[in-house]
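With one protein chain removed, the remaining protein chains of the complex are shown where they sit.
For chain A:
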Amino acid sequence: MAVCVAVIGKDNSPLYIGGIGNDCSTDNELSRQWLVHTALDALEERLATSSSINANSGNSTAHTDLRDLYGYVTNTRIKLVLVTSSTSPSGSNIRDAEVRTALRRLHALYADAICNPFHLPGDQITSVKFDKQVKSLILNNV
């Protein structure tokens, strides 16, 4: 299941990092940043080599012992990162399709969030509504 979600801006600055989790590796800000940072390197690498070929905002992955990291880059160079624990509670592996829908919905949420007239492009997303919606996405989707 998903434990952490991040939105990274054009210049690789974190716009939003949030997550749920009750184990020590994801429940604090610092370890989340670490996880997301790991994914960014993998993402950048893929972008550099295949930026023109990849159809829609390529899914790229990285793995650590306990976590799977999924990345998604939008046309506007916003990077969305989803961190899941390697196995879902039921024991089966998480399917790519599920991750893709989750990331797509996250992008929709992000597009809504920046339409807030009080949000300045490039600023961190502080919207409570966005936070709530992302958390429910994490809980329900994967």
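By our rule, a residue touches a chain if its C-beta (ideal position, glycine included) is under 8 Å from a C-beta of that chain, and two chains touch if they have at least 3 such contacts; residues count from 1.
The rule we apply is simple: contacts and distances are computed from a predicted model.
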- Message: For the chain not present in this complex, what protein name does its UniProt entry give, out of "WD repeat domain 54", "Organic solute carrier partner 1", "Trafficking protein particle complex subunit 6B" or "Elongin-C"?
- Response: "Trafficking protein particle complex subunit 6B"
- Which listed residue, A:30, A:97 or A:115, touches the chain dropped from view? A:115
- Message: Which parts of chain A face the unshown chain closely enough to count as touching?
- Response: 10, 51-52, 54-57, 74-78, 107-108, 110-111, 114-115, 117, 121
